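Presented below is the structure to which this report refers.
Yeah, one chain of the complex is gone here, protein chain that is, but the others are all in their spots.
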Amino acid sequence: MNETPLIPAGVKRCSKWQFSLWMAAATAVLLWGVYAMYLIWYKGLNQTNMNDAYGFALWIWADLAVIALGGGAFFSGFLTYIINKNELKNIINLAVVIGFICYSSALLILAIDVGQPLRAWFIFWHANVHSMLTEVAFCLSCYFAVLTIEFIPLILENPRLDKKPFLHHLSHNMHGIMAIFAATGVFLSFFHQGSLGGVAGVLYGRPFAFREHILIWPFTFFLFTWSAAAYGPCFTILVTKITELITRKKLVKDNVIHLFAKISGWMIITYIIAKTIDTIYWAFVTAPGFGFTLMDFYASSTYNIGLLFAEIVICGFIPGLILITKRGRENSFLLMSAIILGVIGVSLNRWVMVLQVMAVPVFSFNEWYTYMPSWQEVATTVLPVAYGIIVISLAHRYLPVFPQEKELNPID
Amino acid sequence: MKEKNDYKQAKRYGMVIDLDKCTGCGACMVGCYSENNVPFKADETNKLDSINWIRIFKITNDKPYPETETCYIPMPCMQCDGVGKHGHPPCVSVCPAVATDYDYDTGIISQIYTRCFGCRYCMAACPYHARKFNWWDPVWPADMEKYLNPKVSPRMRGVVEKCSFCFHRYQQARDKAYLEKREELAENEYQTACAEACPTGAITFGDLNNKNHAVYKLKNSPKAFRLLERLNTNPKVYYLTSKKWVRRAGDNYLTHEEPGKIKNNMKEHH
Partner (left out) sequence: MKIDRRSFLSYTTAAVLGGTAGSMLTPAPWKLIDDAAIWTQNWPWTPVPEDGEVTYKKSVCTLCPGGCGITVRLVNGRPIKIEGSKEYPVNKGSLCPMGISGLQYLYGPSRVTSPLKREGKRGEGKWKKVSWDEALAAVTKKLSELRATGRSQSVVCLTGSDRGTIPNLIDRFLTVYGSPNFIRSSTAQDAIEQAIYLTQGKQGTPIFDIENANFILSFGSGILDGWGSPGRLFNLYGGLKPTKTIIQIEPRLSDTAAMANQWVGINPGTETALALGLAHVIIKKSLYDKNFVENFAFGFDDWTDEDGKTHDGFSTMVKNFTPEKVAQITGIDKTEIVSLARNFARASKPIAINGRGQGDVPGSIDESLAVQSLNALVGNINKPGGISAIPDSNYAKWPEVTIDEVASKGRQQPRIDGAGSEQFPNTRFLLNRLPEILNKTKDESPVQALLVTAANPLYTLPDTASTKKAFDRIPFIVSFSPYMDETAAYADYILPNHSYLERLQEVPTDAGISRQVIGLAKPVVQPIYDTKHVGDSFILIAKALGGFISNAFPWNNYEGFLKETLKDQWRELNRKGMIEIENNTPEPLAYTFNTVSGKFEFYPTARNTAQPKNRSALPSYTPVPIEGDIQRFQLVLIPYDTIRLASNNIANSPFMTKTIDDTVLKKQTGMVEINPTTARGLGLKEGSTALLTTPKGKATVKIHLFEGIMPGLIAIPKGLGHTAYNKFLANKGTNFNDLIGPIEDPGSGLDMAWGIRAKLIRI
């Protein structure tokens, strides 16, 4: 019997050895993280440097950040299947893979982060519908299921799997109904991205985090969804560019990238204007109502006003303006700068909305709280990165992630 | 909003702590530890991983010697009524698993350790840092397990705990009253361990809704204030002080603002 090759037809991949070496390196990092994870599960959260003031720390940031960065998946799905931006079909596979990685990582991080992992399912069983975290847990899990469903047809396109008639038809049928899942995903994402923003925004005991509400949701609810949609594509583009750099091949056509970048740019600009308005209202109305001035929130050397400037101007207006101008996004240096700033910007926002919330003293007589993660926390946070590299490498090697690859890199 | 559930007998248990009488002796802390099976470790100097259901802060007026003054502020869980008068303390609505809840009969915020799965969202929500996480398994060395109070279950690693206003004492008093076919508890029938332990009588405990209880009168004293009142947490723990600077330190004020003269601008929640 003549075996169908594992590698898709018409594309060239690096040697087995090269690939094994690369995977071994990533696996080593992964195992380090797994060891740390084992320590945390076995010995408990005393393995971290979190404390009663820093109950939410590096992991929750990582969680929020990966979910925001994975936002490219739902937003590209929205653009492709609902707005019918067909060009984006050429990048959506990657967006889905990234989304899958990000959301599975987020769930894993949550499972390490709770004090009683074996009871974590109480969040579903004894759900408190008033809690933003309940909303997050439900939407996150459902959306992860959706992403898995979106990922499966891509897996089934592996030449060897595709040969099996059942799988071939399954894949075909799934493609047919993908728009429904994409729409579901968009809906779910809207809520969980929002509820992640709500997590901080509802904390009326924390003047730094608290935001005024629209209906039952604080402003941050909308800002988080908006920012994930705005910056998620930056991360998708960034991963595309990194993959291209590593494989030394062009994988996605410029017009696709430029379109995606342009949409991202407009989202960033509108988001950052909204964010600015929110900040001004918060600084001049909300905070003073609690007896705080804006500068009280930035009175530490670590958390100084530069952070707010960086988030809004450097990582907000600047990338936004670059991406909405044709000359900006078509200049590869400016494009790269903008997407990197974008990725940093959204991560910074999540950092501030988790770690600075914990650091700001609420009592007039308390000092700023400080925190440095333990190696176990760092290792488990790096774990998803290694895991992501492994999944993307496997996907790239064995699956037709980039439909334009064949065309862009003909093998003679 | 009108409160339909506000039936006649509803209690709002609360505390008044007289800072003019509090010497910072720590008896309330030790009383609470021993009543509530609070564990201890070899090193308790990191106050951010040390389980205390009532902590004592020492604050100073920052004036130079010899004009310096200090004041101790003992802080149990403030048993916040929260936004909207009743039942929405900052910590309760955030708990995804209903492991902490507002008891409408007493106003006490419960904490059910066997339900809590340790997400710590409630800790992020509580501005008073009243909630403590069990970072370690509790260990009682030598024969110390023998002194544990059977009315309060020891907590396992990985869950949050906090001051319960000695809820088990309420349960015991209520059970006793029930057996004696009484509806009402006398003021002295249900007292917290810290109030009993305070050797100077700085802590008064009782039903804030009951005109006959000492706390009712004390909370209306001109010397009374609550910590971080401006956040609208609506605590049931009140403080008394005759010192202006202490009162000011109890909340956040803009430079021109005067404590006691601020109107809350936050909308009520539901």
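Read from first to last, the chains carry the letters A and B; within each, the first residue is number 1.
The rule is simple: a contact is a pair of C-beta atoms (placed from the backbone, for glycine too) under 8 Å apart; a residue touches a chain by one contact, two chains touch by 3 or more.
Small disclaimer: the values here were computed from a predicted structure and weren't measured.
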Option from B:Phe40, B:Tyr216 or B:Trp245 whose C-beta touches the chain left out: B:Phe40
Missing-chain contacts mapped onto subunit B: 20-21, 23-27, 29-31, 33-35, 37, 40, 42-47, 50, 52, 56, 58, 60, 62-66, 68-72, 114, 137-138, 140-151, 153-156, 158, 196-202
Contacts of subunit A with the absent chain, listed as residue ranges: 116, 118-119, 121-122
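Convention: only the chains that are shown with their structure count from here on.
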Between subunit B and subunit A, distance of the C-alpha-averaged centres to the nearest whole Å: 39
Touching residues on subunit B, where the partner in the complex is subunit A: 46, 48-49, 57, 59, 83, 90, 93-99, 115-121, 123-129, 131-137, 156-160, 227-228, 230-233, 248-254, 257, 262, 264-266
List of subunit A residues in touch with subunit B within their complex: 44-46, 50-56, 113-117, 119-120, 122-123, 125-128, 130-134, 137, 199, 202-207, 288-293, 296, 357-358, 362-365, 369
